[in-house]
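Here the complex is missing one protein chain, while the rest keep their positions.
== chain A ==
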Amino acid sequence: MVKDTFGDRVFDVIIHVVLGLTLLIVLYPLVFVAVASISDPAAVLAGEVWLFPKGFTLMGYEKVFQNGEILNGYANTILYTVIGTLINLVMTTLAAYPLARRDFFGRNGFMALFVFTMFFSGGLIPTYLLVKNLGMVNTMWALVIPNAVSVWNIIIMRTFFQQNIPLEVQESAQMDGCSNIQILLRMVLPLSLPILAVMTLFYSVSHWNAFFNALIYLSDRGKYPLQLILREILIQNNMNDMVQTNEESLAKSLMQAESIKYAVVIIANLPVLMLYPFLQRYFVKGLTIGAVKG
């Protein structure tokens, strides 16, 4: 082992300082939102809250949980996420398994058909007209069917199958009289739990965070997902029905509005925040398994 020189040690210190600063810059806004959500809005507005909550209150959370639209949006998002992710998982597996088989004639042709759509598309308007013609406007299906599968994820899953489940094993099962579908269900899928977990994570996060399809296809407010309601609160500053405007002063309603914004950010991200520590080891693996090997 060669010893570090003085220059190497200086270099080491510089790297740690830069990374430490990066850590602070990324972490601070997240911590601030959490702290502000349980602080007295007056103190937050006055700029007195920096790192620790001041004047502890759960008023923002109370207001959020009293609001029917947010709760309804939450329920809708859960429904869309569950159904959408199920469709995604089935479709991805259906495509990835045959494409992973070397004895599947025409796999390159199918692959080309899929991959081409990553680089060229009909664009927003023709897609919109199609969904409209199919009668899916203002239904849940407009949110889950047009995004039924992602080519990128098919590639990741196919690569996993190819690298982890040897074709020889499948061939011997075939000799024993297993059909391809039996091989998939009884051998391949039970051995593929890690990649299924990764896919569930990727797809469900994207459904949870999606708002664009809902924006263009949904007109019925009762069907709005959480993100559209969040957009009204956080971006359009529209929460008339949530803050008390009649009896209290303008200053008070302003403060309530402030409190609601912080609370709503935390609540919207709660499921991901809670699952994050458990899922972390999976997503790093998932992103690196199939990536860029084509």
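Here, contacts are C-beta pairs under 8 Å (C-beta built on N, C-alpha and C of every residue); 3 or more make two chains touch, one makes a residue touch a chain; residues count from 1.
The rule is short, and it goes like this: contacts and distances are computed from a predicted model.
K.L.:
Name the absent chain as its UniProt record does, using one of the following: "Glutamyl-tRNA(Gln) amidotransferase subunit A", "Molybdopterin synthase sulfur carrier subunit", "ABC transporter permease subunit" or "Response regulator".
P.N.:
Record says "ABC transporter permease subunit".
K.L.:
With respect to the chain omitted from the figure, which of A:P126, A:P166 or A:G222 is a touching residue?
P.N.:
A:P126
K.L.:
Name, in rising order, the residues on chain A that touch the hidden chain in the full complex.
P.N.:
2, 4-5, 7-8, 11-12, 15-16, 18-19, 22-23, 25-27, 29-30, 32-33, 44-47, 50, 91, 94-95, 97-99, 101, 103-106, 110, 113-114, 117, 119-130, 145-146, 148-149, 154, 179-181, 184, 205, 208-212, 216, 227, 230-231, 233-235, 258, 261-262, 265, 268-269, 272, 276, 280, 283-284, 287-288, 291-292, 294
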